[in-house]
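One protein chain omitted, others in place.
Let's turn to chain A:
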Amino acid sequence: MDQSVINDWVSYINDATVVTGDFFRSLPGSSIIIRYIKSSYQDDPIRSIWEALLFIFAVHYFLASKKSYLKKNYVPLSEREVDELVNEWEPEPLVQPLQKSEQWDLSSIPVIHGAAGVKVNAVLNTTGTTKPKQVLNCASNDFLSFANDESIKAKAVEVIRQYGVGSCGPPGFYGQQKAHISFESTISKFMGAQDAIVYAQAFNTGTSVIPSFLKRGDIVIADAGINLSVQKGIQMSRVTVRWYQHNDMKDLEKVLEQTNKEFRKRPLTRRFIITEALFENSGDSPDLQKIVELKYKYKYRLMLDETWSLGILGKTGRGLLEEYPLVSRDDIEITFGSMAHALGGGGGYCIGSRSVVKHQRIGSLAVVFSASMPAYLAVCAEAAIEELSDTSSGRMAKLHKNAVRLNEILATANLRSKNKLTIISRPDSPYILVKISEKYVDENYGAMEKKLQEITDECFKEGIMITRSKRLQQYEVIPIEHTLKICASIDHSENDLNFIGSILFKAVNKVLP
């Protein structure tokens, strides 16, 4: 390269530097920056390079434009495309027409004309007639006949006159009435717990209690035969679930051991065992004593669903705990259940320690956001519990007598008809579930339900109202048994019970030859 060209370049760069230098010095505040750079250099070029790099990085970061992860899959549409999509859209009907199976399901529900009780006038469309027929009611959950008790009815009328039929607000927002508070103290005393809280709706008790105590990362060990409400509660709480085989204590222990091993190095989170005192799906009870032992051994808490057992199990109707004298209410952290079954009212309850209940008052969705239960339901349920506490009334004794008797009658009749049915519920429970024996089992869901409905129809024609156990198959996560539900009530006489046995097996023999 020519020497003169290089000289030209050098003088050009010099000039440019001088001009920019002058320009920079003319800027306001430039003297501070120059002083900073001069004093920061301090004969240490490496350190200055580090600082400069950091500074350049910061400037680069500031100048970068926003990068969104959420909009990565965002498809921009032109106005025309938007119009096209809008025109193409056809709204679905608000109410879908019923499918054939749904129509059949609907027509298989008996309609009662007049008041409910032990003898009712009812129409069952699947039997082919639309004339009301007097039948013996063996499908009611009102086992103790509280719904037909005259003194309780009178109390309800009185309370409706005073408070009306609705509470018009959640408990935290003017919905808490004297009747609720009084019921809470009654049921907590009756069940032997520190405190209680009342829920407006039975099914929503479990679905609200469980998510209020459990969240992602917590662990639930649940019985595989648990009812739908608890399943939904578990699902909504987003916990990690491990299932153990229905009422299998060995399997429970295995699952507890495996789970504890699996989560040993993870942060300690809440761990619960959830089971049901009287299973809605199978009518049996777990070995509570063993569960409590395992719970302490593996450091879990216990949640018990007493929906069906209150007013059914135990000498005085206090539920499963009454059968296990060694288990105290304090061994079960959370118990919830419903007043809509044996108490003949409506709504649900949750009992436990004071802190368990207090947490729910502001932490349980159904308590915070749902209008509380109508006052008269609380008063009726309270009256029912007072009646139960009064052992001289003899209701529980009568119920147990009828339950055992009906179970005996059904078992003998079943034996006579070559065990075409299998009774899967407890032999002392008035909530009797029977299923069709293996030999006649059809894997097809619809076919099994049809067979059970035929038995129900035959019984209805002969004057007995029983029912299929209605399940929401599409929501169940666990395969469910197809069962018939037969309920013993204290209003059934010995003749009635014999009648149920003979009619049921006449129908069974007809449907399952």
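By definition in this document, a residue touches a chain if its C-beta (ideal position, glycine included) is under 8 Å from a C-beta of that chain, and two chains touch if they have at least 3 such contacts; residues count from 1.
Here is the rule we use: contacts and distances are computed from a predicted model.
Missing chain, UniProt name from the options "Orm1 type endoplasmic reticulum protein", "Translation machinery-associated protein 22", "Heat shock protein 70 family" or "Multifunctional methyltransferase subunit TRM112-like protein": "Orm1 type endoplasmic reticulum protein". Touching the missing chain, out of A:28, A:128, A:479 or A:513, is residue A:479.
Set against the missing chain, the residues A:160, A:241 or A:404 yield one that touches it, A:241. The chain that is not drawn here is touched, among residues A:435, A:451 or A:468, by A:435. If you put the hidden chain back, the residue from A:104, A:203, A:263 or A:298 that touches it is A:263.
Although one chain is not shown, part of chain A still touches it, namely residues 36, 39-40, 42, 44, 47, 50-51, 54-55, 57-58, 61-62, 64-70, 211, 215-218, 224-225, 231, 234-243, 245-246, 248, 263, 265-267, 269, 281-282, 363, 422, 424, 435, 477-481.
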